[in-house]
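Left out: one protein chain. Kept in place: all the others.
Right, chain A next:
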C-alpha cells in the first residue's frame, strides 16, 4: 500500500514473478519511510486546514464571556444570547432571504445561458461565456466599488432586493459551469427526437432537457445560495442601515468586541454552507448510483 505512494504501482501490488523479494526490500524500506513521511506531512496540512474551523464551532460552546481556548467550560449560553437578540436573528433571516432570491435569479440566468451557449451556432460565444464567467475572477473589492457607486448613484443603498440582484451575478458562473458540463453529457439528439415527434420546443425543454439537468441545476443553485449567504465585502459598502446581513453584523461585531456570540454566528454560517455543500454531494452520489443501475 505505502509503496504506491511513491511509485504508482499496478492496482494490486503483487510481487512480479521471477523476482526475489529479498532483492527489492532495501528500496521498499526507503520508499515505505518516504511514504509515511508524506502521510504525516499531509495529515499536518489537512489539520491546518480543518482545525481553525473546528475551533470556531467549539468556541461557540464556551461558557465564559470572552474567547479562550481550551474552553473554560461547556454551555449553550451564547446560543441563547444569539437567538434572544433580534438583531442577530433578523440579520440571519435577511441573509437567507437575500441568498434565496439571488440563487433563484442566478439559476434562471445561468441555466438559460448554458442551454443557449450549447445550442447556438453563432460566433461570439466565447465572448458571451467570458461575460458570464468573469464575475468569478474579478477581484471582489472591484465589484464592491462598482456596486457601491452604482447603488449610490441610483439611491438604492440598503435595498435588500437590489443587493440580491447584485449577488446573483456572482452565482451565475457557478450555475453556468455546472449546467454546461451536464449539457455536454446530454445527448442533444433526444431533443431532436422529441421535436420530430411533434413536441413544441418549450415542451421538449420542460419534459426532456430539464429533467436530466436537475442535479446540475440544483448543485449550481446551492452554490449560488452559499455565495450570496456569506458574501462579506460588497455588503460592507451597500448595506446602509437597512440591510444588515449576518456577515455584515459579524464584521461589525468583530471590530468592536470579541465574544463567543460571534462564534455562534460563525458556526451558523459554517453550518449553512457546509450543510448545503454536503447536500449537493449527496445529490451527486445519488445520481451516480441511479445511473449505475
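Everything below uses one rule, namely that a residue touches a chain if its C-beta (ideal position, glycine included) is under 8 Å from a C-beta of that chain, and two chains touch if they have at least 3 such contacts; residues count from 1.
FYI, contacts and distances are computed from a predicted model.
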Listed names "Esterase", "Cytochrome P450", "ABC-2 type transport system ATP-binding protein" or "ABC transporter permease", matching UniProt entry of the absent chain: "ABC transporter permease"
Of A:76, A:89 or A:131, the residue in touch with the unshown chain: A:131
Footprint left on chain A by the chain that the document does not show: 4-10, 27, 30-31, 34, 38-39, 41-42, 45-46, 48-50, 52-53, 55-56, 59, 66-70, 109-110, 112-113, 115-117, 119-120, 122, 128, 131-133, 135-150, 153, 165-166, 168-169, 172-174, 177-178, 181, 192-199, 201-203, 207-208, 216, 219-220, 223, 226, 230, 232-233, 236-237, 247, 250-251, 254-255, 258, 262-263, 266, 269-270, 273-274, 277, 281
